[in-house]
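What you see is the complex with one protein chain gone and the rest in place.
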Amino acid sequence: MKPVLSVEIAGVKFNNPIMTASGCSGYGEELADIYPLSILGALVTKTITPEPREGHPPPRTAETDSGMLNAIGLANVGIERFVSEKIPFLKKQTTKIIVNVGGKTIKEYVELCARLNDQDCIDMIELNLGCPNVSEGGMQFGSDPKMTERVLKEAIAVCSIPIIAKLTPNVTDVRVTARAAEQGGASALSLINTLVGMSVDHETWQSRLTFNRGGLSGPAVKPVALAQVDAVYSAVKIPIIGIGGISNYADVIEFLLVGATAVQIGTALFVEPDAPILIMRELSAYMKRKKISHVTDMIGKIRKF
Amino acid sequence: MKPVLSVEIAGVKFNNPIMTASGCSGYGEELADIYPLSILGALVTKTITPEPREGHPPPRTAETDSGMLNAIGLANVGIERFVSEKIPFLKKQTTKIIVNVGGKTIKEYVELCARLNDQDCIDMIELNLGCPNVSEGGMQFGSDPKMTERVLKEAIAVCSIPIIAKLTPNVTDVRVTARAAEQGGASALSLINTLVGMSVDHETWQSRLTFNRGGLSGPAVKPVALAQVDAVYSAVKIPIIGIGGISNYADVIEFLLVGATAVQIGTALFVEPDAPILIMRELSAYMKRKKISHVTDMIGKIRKF
Amino acid sequence: MIKPVRILSKVLRHRKLEDNYYSLTFGDYKAASKCKPGHFIHLKLPESNLYFRRAMSVASADAEKQELEIIFKAIGRGTKQLAQFKKNDPIDILGPLGNCFTKPAKKETVVIIAGGVGYPPLAYFATELVKSGFPAKQIHFFYGGRTSSEIVDRPRIKKLGVNFHPVTDDGSFGEKGLVTQSVEKFIQANDDLKSKLYACGPEPMLKACDDLGMKYKLPGQLSLEAPMPCGIGVCLGCIVKLRDDGYVRVCKDGPVFEIGEVLL
Partner (left out) sequence: MIKPVRILSKVLRHRKLEDNYYSLTFGDYKAASKCKPGHFIHLKLPESNLYFRRAMSVASADAEKQELEIIFKAIGRGTKQLAQFKKNDPIDILGPLGNCFTKPAKKETVVIIAGGVGYPPLAYFATELVKSGFPAKQIHFFYGGRTSSEIVDRPRIKKLGVNFHPVTDDGSFGEKGLVTQSVEKFIQANDDLKSKLYACGPEPMLKACDDLGMKYKLPGQLSLEAPMPCGIGVCLGCIVKLRDDGYVRVCKDGPVFEIGEVLL
């Protein structure tokens, strides 16, 4: 018996629970040169903003132990070029498409969602509610439960595409913002975004990032991500998409066990762009060996002490 | 010219800025078998509580990428046995002694400080305001600025030994609790304690820690610690002791540059118990090479973009 | 009390034994003379995302040549990295650590019970006993494994001249069954002897040995394992519960404990 990998979130059927993470797979074009995107559960785009953004000047990434810092600064083509230049490519893909959006104000989020609502190849929208790499206040919605709830309510009012709220981990209690997003009508939650971090060159005394602060990701943050998914799992009823340091099939299983319905692979794509293929293969083999018929049979099944 | 490594915090002179971190050097006895404690800037004890604590059942540590989780659960001998059994040993040491204490209520912290105030070999007291490894509410003082301020005020009222407030990183904005501690009269701040994390065995589906949640430490968290020290440095006037993933002299310099006056070495002691010796040697060599006469000349000197 | 030192040693010999077992011998190891049976060393893995050192029992030590041997099975990520070490590679050793086996009285019969990777410290123990003049024929070396290839390093045991009792789950070498079953039969058949048990191996085996010791009122020692972040007693991570009360550290208060002392 072939194990069933498909999962459903807000009525959308994903062939498998493996998605790419926003900002780690561009708009899909480069990965499509390496393997057909159809093997992915979903492709999640780089955060799209109303206007095009160049992002911060270099250096905007730095290597850290078992991870990295980035302060790309939401470089993206902006919503209009996204619609005209990127959507035609995405339309041709048979994988599910999740478009990640970010704004400086609630109004901007709402306008982005309304604009995407016109497009017919978008399966879900993910609101980036907590990117540490832009100074404008708006991007830290994720730490304010009231704003979180409001942005979701208003976005849903103009948009029939189901919405995922992507939460920031840089809060005292992520369950509070998770509940606010659920209250606001989010169809699902994704977490974690990056942890705020920094790095300095001890020889030159210079910050390793022009923006100074950056977002920490990669295997280093996996334990934090697992703890947050676990906490949120018992706090909300909507599905969770787990993100943070996932590099192999064992990591995926860890996230499923603490309550994730699907996962996103970010930084690991930089080291192994074909990680999703390997993960899928090994996940299947694992399920066969363990006689697990459906991937959903693992969700939330951690045995706690 | 021999570079000067000594630093002063709240009138206490430390021979050098390298301290051990609480919970990573016991009460000093084991390290003293490996090298004379006098080479340390200071020894920081395991957190002492009013009553002895066994801590959580095993397993209570887990390895993670470039780091580890611990949920020791504040296992310690309790204040009375500490005074009768450990202080005599500590008295004989020529290094500075910092006693870390933790309580479930403000009253407990105050009583611990009062009890230690009688002892004459204690140079500073460090209040553990944010250990993620105990369930009792009290231990998360660190995320509540009002409680933070109060516990410091009351402790200082009964205790003439200068007090360090050790902050938890698991908050939305560490500057808020840092300012509260300063307001309360803390002589210095130390940060970071561990990040809340988790780990699951994908084969057995069992949590890797009996307490399920644990504290993440080691090189993995260094970027987060640097960012928090940097943020706090511009928010308060009192000295900061930097902690988090420090393993070598370059790490120490990074922490000095973002604003730490001294540092504590925790998890790295498990891999290299003699790390402080190596660090001191290489720090001196670095300062000679760079013609830096005093270690304090580096504090806060990061060149930001 | 042993004082641990950190020494940069190097790989002198790398031998692949049966199956997935390896023997590594380190040279330039100045602390070799201090390594008694039961002691372990803590090995740093090469620059790696694996964070902890890995604990390995001393399998033999030569004070004069300043050599130290470990024997291990490549099972997880750390031991697989150790298996990659090659001749002349530098290796960072923290040790010797822990306590050691105490010697039997002259007249006692020594019953050694080794299970799987529990073999190395007991091989070293038997070797040193024989070397010190203890009659080899008074030593019974039970060695259990799942299958024949798990009973490694046989020439050495044979050379020692001890009574060798191999036991395998599948009967492919020696007696068939669990090693502790064979030991119990031996105890029952020799109840006139004053025996002392020495055991190291997987936890269920140790538990069975502990039970045997208490059931037949035989003294003895068990060498335990636990995940060891520090190995020197400062992290409180490697604890085991005492039968009396409270926890002790396997790395510092052990790894060798008396039968009946800890709760397995």
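By letter and in written order, the chains are A, B and C; residue numbering begins at 1 in each of them.
We take it that a residue touches a chain if its C-beta (ideal position, glycine included) is under 8 Å from a C-beta of that chain, and two chains touch if they have at least 3 such contacts.
Everything numeric in this text was worked out from a predicted model, so none of it was measured.
*Asks:* Can you tell me which of A:G26, A:G185 or A:G300 touches the chain that was removed from the display?
*Replies:* A:G26
*Asks:* Check each of A:N70, A:N100, A:N128 or A:T194 against the chain that is not shown and name the one that touches it.
*Replies:* In the full complex, the listed residue that touches the missing chain is A:N70.
*Asks:* With the missing chain put back, one of A:P162, A:G218 or A:P239 would touch it. Which one?
*Replies:* Considering the complete complex, A:G218 is the one touching the chain left out.
*Asks:* Could you list which residues of chain A touch the chain missing from the display?
*Replies:* Touch with the absent chain occurs at residues 23-26, 30-31, 33-34, 46, 54-55, 57-68, 70, 72, 75, 218-219, 267, 269-274.
*Asks:* Suppose we count only contacts with the excluded chain; which residues of chain C make the list?
*Replies:* 47-50, 77, 81, 86
Everything below uses one rule, namely that only the chains that are shown with their structure count from here on.
*Asks:* Which chain lies the greatest distance away from chain C when centres are computed from Cα atoms alone?
*Replies:* A
*Asks:* Distance between chain A and chain C based on Cα centroids, please, to the nearest Å.
*Replies:* Centre-to-centre distance between chain A and chain C: 48 Å.
*Asks:* Nearest whole angstrom, what separates the Cα centre of chain B from the Cα centre of chain C?
*Replies:* Using C-alpha averages as centres, the distance is 36 Å.
*Asks:* What positions in chain A touch 2 or more of the other chains?
*Replies:* Correct list: 65-66, 219.
*Asks:* Residues of chain C that touch two or more other chains: which are they?
*Replies:* Answer for chain C, listing residues that touch two or more other chains: 49.
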